[in-house]
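Complex shown without one protein chain; remaining protein chains in place.
For clarity, chains are labelled A, B and C in written order, and residue numbers in each chain start from 1.
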Amino acid sequence: MKGKLRVAMIGGGPGSFIGAVHRIALRMDGHYEMVAGAFSSTHEKCLETARELGISEDRAYQNWRELIDKESILPEDKKVQVIVITTPNHLHAAPTIAALNAGFHVVLDKPLCTSLDEAHAIQHAVEESKGLFCLTHTYTGYPMVKEAKFQVASGALGKVRKIYVEYPQGWLSTLLESEGHTQASWRTDPSKSGKVGAMGDIGTHAFNLAEYVSGHKITEVCAQLNIVVASRALDDDGAVLFKTAEGATGVLMSTQVAAGEENNLKIRVYGENGGLCWEQKDNNTLTVMPLDAPVQLLRTAGAGTSEFSLAHHRVPPGHPEGYLEAFANLYRNFASHIRSLESGNTRNIHLDYPGIEDGVRGMKFIEAIVKNNAGNEKYTAL
Amino acid sequence: MKGKLRVAMIGGGPGSFIGAVHRIALRMDGHYEMVAGAFSSTHEKCLETARELGISEDRAYQNWRELIDKESILPEDKKVQVIVITTPNHLHAAPTIAALNAGFHVVLDKPLCTSLDEAHAIQHAVEESKGLFCLTHTYTGYPMVKEAKFQVASGALGKVRKIYVEYPQGWLSTLLESEGHTQASWRTDPSKSGKVGAMGDIGTHAFNLAEYVSGHKITEVCAQLNIVVASRALDDDGAVLFKTAEGATGVLMSTQVAAGEENNLKIRVYGENGGLCWEQKDNNTLTVMPLDAPVQLLRTAGAGTSEFSLAHHRVPPGHPEGYLEAFANLYRNFASHIRSLESGNTRNIHLDYPGIEDGVRGMKFIEAIVKNNAGNEKYTAL
Amino acid sequence: MKGKLRVAMIGGGPGSFIGAVHRIALRMDGHYEMVAGAFSSTHEKCLETARELGISEDRAYQNWRELIDKESILPEDKKVQVIVITTPNHLHAAPTIAALNAGFHVVLDKPLCTSLDEAHAIQHAVEESKGLFCLTHTYTGYPMVKEAKFQVASGALGKVRKIYVEYPQGWLSTLLESEGHTQASWRTDPSKSGKVGAMGDIGTHAFNLAEYVSGHKITEVCAQLNIVVASRALDDDGAVLFKTAEGATGVLMSTQVAAGEENNLKIRVYGENGGLCWEQKDNNTLTVMPLDAPVQLLRTAGAGTSEFSLAHHRVPPGHPEGYLEAFANLYRNFASHIRSLESGNTRNIHLDYPGIEDGVRGMKFIEAIVKNNAGNEKYTAL
Partner (left out) sequence: MKGKLRVAMIGGGPGSFIGAVHRIALRMDGHYEMVAGAFSSTHEKCLETARELGISEDRAYQNWRELIDKESILPEDKKVQVIVITTPNHLHAAPTIAALNAGFHVVLDKPLCTSLDEAHAIQHAVEESKGLFCLTHTYTGYPMVKEAKFQVASGALGKVRKIYVEYPQGWLSTLLESEGHTQASWRTDPSKSGKVGAMGDIGTHAFNLAEYVSGHKITEVCAQLNIVVASRALDDDGAVLFKTAEGATGVLMSTQVAAGEENNLKIRVYGENGGLCWEQKDNNTLTVMPLDAPVQLLRTAGAGTSEFSLAHHRVPPGHPEGYLEAFANLYRNFASHIRSLESGNTRNIHLDYPGIEDGVRGMKFIEAIVKNNAGNEKYTAL
C-alpha cells in the first residue's frame, strides 16, 4: 500500500442522506482519505461540511467545476485521485464527464443519469478516460448477493427459468415533498430525478440486482407505472413483467407507497434444479432450495460459501454485517482495482464492482418501461 | 344439534390427494358423518375405499349418477344431506348441477369448472336449488386470513392501494406427468384441467384470496402465462398485473416450477395508513404494518384479534393450527349455515365460506388472462 | 379395519380445555367413535356435554366409577374399548387404575399423577392389565420432533453433549386463579395439581421432550423453583441444570409468568458433529446444524426426512400441520397398537407413543426437583 487514496466529494452537504453513507463506506477499510469537496450549492454550507469533516478550507470549493479545475493543477502527490459524486440525478452527467476527462477516477451514485443520451455520453467519457468508474449499485456488494451470483454462475440451480425481484418501501406513502422533506423533494421532481421516480430511485437497483445475480439480460418489458399519491408528478409505484435473452421470465416490483415497509429488497431465482432467495432484511443469509433436498442456509463467512463471497466480509460468521459494509465493499474493490492498475495486476475476484455497463443498462430499462407504460403494446424491447 | 349431517363423496378414491383432506376436514369438528360414496371410476376401487372408511357396501356406488339417483329416493332420515365433489375439474359441473337439482347441499373442490359457460350453468343451479353450495377455496378458512379481511374492512389500513399475491410451488419443475404421477397427470391435461394449468390449480386460489382479503374486485388484467417445462400442454407458470374497480393495482404470481418451493401462498395489502402481510408458511401470524408505528404481529386467538377471526380457531394461542383446521373451518361454517337454515337463523360471522360467486369470478379471471395472454392488448377486462 | 374403536371420556366437560382437544384428536383420522362419558362432577353438566356430542343419555354417567362399572358389563360389541381420562391431576390415578383393572385401554392426560407412589401403582396396573396405556405427552407426536429423535438416534450429530429445553408461557403472569378462571384455579391448587405447578403442567412436557429427542436419561438435577406471583401456592416458574446418564449436560427452563409469551416450547440438542433445533412456533421445520456445513431445514413431509417422521403427517409439504395433528398422531398410533395387538402384529414405527415409562420418569423428575429446591445440596439424583 502506498498510503491512502485522496478523495474529493461533489454533493453530500447538509441534508444529504447518501453523502454521509459514502463517507462511512470509504473510511471503513482505511483505503481512502477525504481531502477536498464541493459539498453544497452555497459556499457557506460547503465550508460548514468541510469543517465538520476536518477538510482544509482552501479545498472546500464553491462548486464542482472549481473543484475539478483547481484539483487538476495541484501536484501529483497532493491532488485528489478519486472524485465521489452524490448530487441529485440531474447533476450526475456533467461533473462525471468533466472529472473523467480530467483523468480522475470517479465513484458516482446511482442511477447513472436522467436519459439514455446522457448515459452514452458518460460511457464515451469512461472509455476515453484513464480514470476508472464505479456506479454505486450498493446491493451487489453484499457477501450473500455475491454468493447468490456464484451459485447461479456455478450451475448449482441449472438453467435459470424464473426471476422475482421486489423493492418495497413505504416512506413516500404521503406527500412528504409538500412538507419540505429534502430527500422526497428532489426524488419526486422530474427536473431533478428524471423521467421516473420510484423506478429510477429503487427500481434500477432491483433491475441491476436481477441481472447481476441471474447473469441474464432483460430484453423485453411489460410495465405498469402508477402515481398513487395524488398530485405527485412521477411514478411512486410500479411493476414489470419481463423476459430475458437467455429464456427466463420474471417480475420486478418496486414501490415507495407500501405503507409500513422499510427497505425490503428481495430477489428469488429459480432454475431447473433449485432456487435461491436473498433479502436485505436478513442480508447475511442466502437461502438455497434444491429441487429434491432440504433447504440450505448459506451464511456470510459460513461453511459452504465460495471464495467469491468470502472475499467480501470482515468478521467471523455470526457477527452481522450490513448495508454499510456492502457499500464499503464497492469502495474496497474499487481501491483494489486502482491499486492493481498502478501495479499492473489483472482483474481478480476482489475487483468486482458495478460500472458503466450497469449504468447504461439501467437507463435502457427506464426508457423501455416509460415507453411501454405510455403505449398499448404488450412488450417493449430494451 | 340434531345429530351429524350425512355425507356422500364423489371422487376421492385411491391416489386422490384432496379427497383425504376433505374427509379429515369434515370429521374434525364432529358435524358430519360420511355414509356413502362414488369414490372411483371403477366399482372395485370404490368398494375398496368404502371398506377403508367403514361405509356399507350398498352405499358404495358405481358412479355419481347412481349415487344421486339412489340417495334421492332413500327416506329423509337416511339419505345423505351433503354431497362432496372432489373429482378432476372436467367432472365438476355435471355432478354438481345434478346434486343441486336433486336438492342436496354441495361442497365442491375448486376451481369451479372448466369454462365460464359451465360456471353460469352451475350458478343457475345454485340459485334454483334448495341446497346450499360451498366451493373449497381453503385459504379463506385460516383465522389470520379472516383477521386480514377484518383489518382491511374495518379501515385500519385506510383506502387500499396495492395488492401483491403470490403462490409459488416447485413440484412440477420436472415432467412428472410423464412418470405416471396421478396428480400431475390430470392437472396438466387440458381435457381434465381446462384452459389453464397452474393458473387454474393455484392461480385461482391466489385470485380468490386477493379479492377476499382486500374486498376489491379485479377488473383488468395483463397476463404472462408460460409453459416452462418443455412438452407440457398447459401453463405451469404465470404472472398478472391487475387493476381493481376500487382503484388499487396489484400483481399476482403463480408458478409450479419454482424449484425448491413447497406451497408458499402469500398476500400483502397496502393502504393509505398501513399494510399487512400473511403467508401460509407462518399461517398463525398476521403481520400488520402501520404507517408510523411499530409492526404488530397478530396471532391466531391472540390479543388484539377480532371476533371474526376468534370465531375460527380451536385451541389457545401458541398451539399451532394449520391447513386442515382452515379446511375444517369451511366445513364447520357450511354446517352452521345448513343448521341455521333449518332453524331459521340469519347469516352470522360463523357462516362465512366461499360460494358460487367466488367460483364464477375465478372462471372470469381465467377467461380474461387466457385471452390477454394470447393477444397483444395490454389490459383485458374481466 | 373392523369399525371404529368405541371410546368413553372421563372429564372434559364445560370449561375443560384439554377435553375438547382430545375429542378433536380422536376424531381426526376416523379410528374412534365416542359413545359414552362421565364428563363432569354434576350429572346435569354431564348430560349437557353428552347432548352436544350426540351421545345417548343412558351412557352419560354420573361419575367415573359408574362409567367403568356399567360399561364393563355391556356386551363385547357394545361396550367401550378405550377410556380417555382428562380430569385434573389429583383425579388421574384412581380412574386409570380402575379402568386398567377392568381391562380397558386407557389414554390419560399428563402428568401421570401427583406422586411417585401413585405412579408406581399405575405402573403396576398397566403391567397387569390386558389394556394398553397412553400418556398424552403431545409434543412427541409432531413429525419434526420424530425427525429430531431420528436424527439423534441415527448418529447424525455424533455423541450428544448438550441439551437445552425451554417452555415459556405467560398466561399466569397475573393471579388469574383469583378471578374464577377454571384452568388457572386447579392448576395452581396443590390439592388438585400436586406438589408442583408450572413444573408439572409444562415442565414435565419439557423433560419428556428432552429425554425423547436425545435418547438420554436425566439422572441429576439442580433446580430453582420460584413463586413469582405473590400469594400463589405453587411454583409458576423454574429452571433446572441437569446431567444425563450418557454424559451430557443441559438446562430446562419452564415458566408461566413470561408475560407476552404464548406457548413456545423449544428444544436444542448438540452433539460432537452438529446440533438441531425444534420449536413449536414453527413446528413443521427442524433446523439441523452440521458442524462444518450449511444449516439445513428439514420440513414435515419434505425432502431428506426419514420414514419415521414421514409416517406421521397427512398432507404434502407446505401445507402446515399443527398441534391437533400432533395430538392425533398419538391417538392414531395408539389405535394402530390396539389393532396390531388384536391381529398379532409386532410393534412398528407407526406405534410410537408415550406410555407408562414416560409417566413414571416425569414423576421422578418432579420428586427430585422439589427435593433439590427445598434443600441446599447442589445436585439431587432422580
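Quick note on the criterion: contacts are C-beta pairs under 8 Å (C-beta built on N, C-alpha and C of every residue); 3 or more make two chains touch, one makes a residue touch a chain.
Quick caveat, the model's predicted, so the values are computed rather than measured.
K.L.:
Looking at C:A239, C:L286 or C:A301, which residue reaches the missing chain?
P.N.:
Looking across C:A239, C:L286 or C:A301, the contact with the absent chain belongs to C:A239.
K.L.:
Sort through C:Y167, C:W186, C:Y212 or C:Y270 and give me the one touching the missing partner chain.
P.N.:
Per the contact definition at the top, the residue touching the missing chain is C:Y270.
K.L.:
Could you tell which one of B:A153, B:I227 or B:V295 touches the chain left off the display?
P.N.:
B:V295
K.L.:
Mind listing the chain B residues that contact the chain we can't see here?
P.N.:
Residues of chain B in touch with the missing chain: 288, 290, 292-299, 302-304.
K.L.:
List the residues of chain C that touch the chain left out of this view.
P.N.:
157-158, 161-162, 164, 166, 170, 173-174, 222, 224, 226, 228, 237, 239, 241, 249, 251, 253, 255, 257-261, 268, 270-275, 288-291, 295, 375-378
K.L.:
If you put the missing chain back, which residues of chain A would it touch?
P.N.:
1, 3-4, 17, 20-21, 23-24, 27-30, 51-54, 169, 171, 261-264, 280-284, 299, 302, 314-325
Basically, only the chains that are shown with their structure count from here on.
K.L.:
At what distance in angstrom does the C-alpha mean of chain B lie from that of chain A?
P.N.:
Those two chain centres are 43 Å apart.
K.L.:
Between chain A and chain C, tell me the centre distance in angstrom, where each centre is the average of that chain's C-alpha atoms.
P.N.:
Measuring from centre to centre gives 55 Å for this pair.
K.L.:
For chain C, give me the residues that contact two or more of the other chains.
P.N.:
Answer for chain C, listing residues that touch two or more other chains: 299, 302.
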